[in-house]
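The other protein chains are all here in position, but one chain of the complex has been omitted.
Let's look at subunit A:
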Amino acid sequence: MNAIRVPVVEKILSANDQLASQNHALLKSKHVFSINIMASPGAGKTSVILQTIKGLQGRLKIGVIEGDTSAVTIDADKVNEMGVPAVQINTGGDCHLDAVMVAGGLQQLPLDDIDLMIIENVGNLVCPAAFDLGTDINVLIASVPEGDDKPYKYPAIYRGLDVLILNKMDLLPYIKFRPDYFKEGVEMLNPGLQTFPVSCVTGEGISAWLDWLEKRVKEEIR
């Protein structure tokens, strides 16, 4: 018997990346613009999605995939109530969505009739960062009460972002949150990152996000 070293140099989770590119190709072929919304639990993913649906109603046709760790359909129900097609993916306890789960969700939605696909990932700042879903952009919703140190503690998720939404700005007067310290951390990891400070309670900043998104979607799907 011979002992041999075989070179490999292959990225771990590469199988997920391959499936993600298939998702991306499918969405492109249907002229759907897609976004992956990540955040810690309770940062306001569903709130931002509901605001986005409300604000873009009549301007874009939207579909939603809701990732949840259990069979609880609270978030998907809220979206359905707004008259938008939504499917819930139960990750069976997994801490993130992966490209396979999203492929299953896409099959259940009327892609020919959708301009913008919004995917709500599982609330978690670690795991979703490692799993590309094949969306056009990755969005993180940070929120003021989580604290200003999150970019320092969860660098990986900030690295892969295209857009950062800083939610719950209405709470700034009540919480020790240093916007400069937060911003410096973000800047080191992702220079020039497109950032929208918003509040889903007061509506502050939402229209800037919606205008940016609508413009981006229309550029991509026309």
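The criterion applied here is as follows: a contact is a pair of C-beta atoms (placed from the backbone, for glycine too) under 8 Å apart; a residue touches a chain by one contact, two chains touch by 3 or more; residues count from 1.
Here is the rule we go by: contacts and distances are computed from a predicted model.
> Name the absent chain by its UniProt protein name; which of "Hydrogenase maturation factor HypA", "STAS domain-containing protein", "Sarcosine oxidase subunit delta" or "Glutamate/aspartate import permease protein GltK" is it?
Hidden chain identified via UniProt as "Hydrogenase maturation factor HypA".
> Per the definition of touch given earlier, which of A:Ala25, A:Val72, A:Met188 or A:Val201 contacts the omitted chain?
The one listed residue touching the chain not shown is A:Met188.
> Per the definition of touch given earlier, which of A:Glu10, A:Asp112 or A:Glu219 contacts the omitted chain?
If we include the chain that is not displayed, A:Glu10 is the one touching it.
> Please identify, in ascending order, the residues of subunit A that touch the omitted chain?
So the residues of subunit A touching the unseen chain are 1-16, 94-96, 98, 124, 126-127, 130-131, 151-156, 159, 184-185, 187-189, 191.
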